[in-house]
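Here the complex is missing one protein chain, while the rest keep their positions.
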Amino acid sequence: MDINLIVNGAAYSRQSAYTALKFAEQACDQGHSISQVFFYRDGVSQGNFLAMTLADEFNAVEAWVAFARDHDVKLVVCVSAAERRGIINQQQQAEFGKPSANLHPAFAVEGLGAMHDASLSANRTVTFR
Amino acid sequence: MVGKKKLLYVFEDGPYSGSAGIEALDAVLIGASFEQEISLLFLNDGVFQLNAGQSANSQPTGLKQYTNAFKALSDFDVHQIFVHDLSLIARGLSQKELLIDTRLLDSPKVAQLIAQQDKVFTF
Partner (left out) sequence: MSALITITESLFNRPSLYEQLAFASNGDSILLIQDAVLGLQSPIALASFLAKCDVQGIGVFALQEDCDLRGIDNQYNTISLVDYAGFVALVVGNEKQIAW
C-alpha cells in the first residue's frame, strides 16, 4: 500500500516526529511504501539541520534523512510554513539575502499542492499532530 | 462525479492565538484548485474563526484579520461549509453572527459527513 504522511508537530517540543518516524519505518518493514512525508505547520522545524541534540537523544533531522535515504522517500517542507518559521535552503538564502540557510539538503521545499498531490494519489494519508 | 475525492478540512481552534486557522485556510485554498469535492467543518473553538464581530487591526504591523478571506471561498467554488450546532450554541454564537453562509449540523450529521470523506485534514 502507498501511504503519505503529514507531520505537523515541532522537532524536540513534540513526540510527533518520533511517532511518525517509527510508524513510517514499520510500514516500510511490512512492505508498504511511504511516497512522501510532508512537514507542515511547526513540523517544518524537523528539516533544520542546525538543530543539536546530545549523543544519546533522538535527532529528528538526522533520523528523517537516514530513513528517506534507506527507503527512497521524498521529504518536503511546506514553503510558506517554513519561511515564516525561518527554515530556508541555500537558494532561498541567496534570493532573500539571509545570513544563513538551515534546511537540510535532503528536504525539498514545495507548496501545499505537493501535500494534496500525495494525499490524492496515496491509498492512505496519516497525519501526526 | 467519478474520480473526484471528498476532502474535509476541520477547524478546531479559535483565531489569533495560534496559526491553526490561517494554515488550515491556506490548505483549503490550495485544495480548492484540485477540483475535488471540498468541505469545511468548524468544531469546538473553531466556530470563532467565523465570528463576524472580529475587529480588523488598523495597524499594518498588527495581527491582520485573515478570517475575512473566508468570504472569498465562494469565488474558489467552495460552498460546503458546515458548523457543529452545539459548538456554536455553547459559545454564545448564532448562525446569523457568522461571516459567511454556513449549514448547521448536529452531532450525528457531523459523524455522517466525516464518514463520507476520502480524506480528513485536521487543524
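As written, the chain order gives the labels A and B, with residue 1 at the start of each chain.
FYI, contacts are C-beta pairs under 8 Å (C-beta built on N, C-alpha and C of every residue); 3 or more make two chains touch, one makes a residue touch a chain.
It should be emphasised that the depicted structure is a prediction, and the values quoted were computed from it without experimental measurement.
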item	value
Neighbouring displayed chains - absent chain, whole complex	A, B
Sole contact to the chain not displayed, among A:His32, A:His71 or A:Arg84	A:His32
Touching residue (missing chain; options B:Leu50, B:Leu73 or B:Val110)	B:Val110
Of A:Asn59, A:Asn89, A:Asn102 or A:Thr125, the residue in touch with the unshown chain	A:Thr125
Those residues of subunit B which, in the complete complex, touch the missing chain	43-44, 107-108, 110-112, 114-120, 122
Residues from subunit A at the interface with the omitted partner, ascending	1, 3, 15-16, 19, 22-23, 25-27, 29-30, 32, 124-129
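The definition used in the following text is that only the chains that are shown with their structure count from here on.
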item	value
Interchain centroid distance [CA atoms averaged], subunit A/subunit B, Å	26
Footprint of subunit B on subunit A - complex, ascending	6, 40-41, 80-81, 111-113, 115-116, 119-120, 125, 127, 129
Residues on subunit B engaged by subunit A in the complex (per definition of touch)	5, 7, 19-20, 23, 26-27, 30-31, 33-34, 36, 119, 121-123
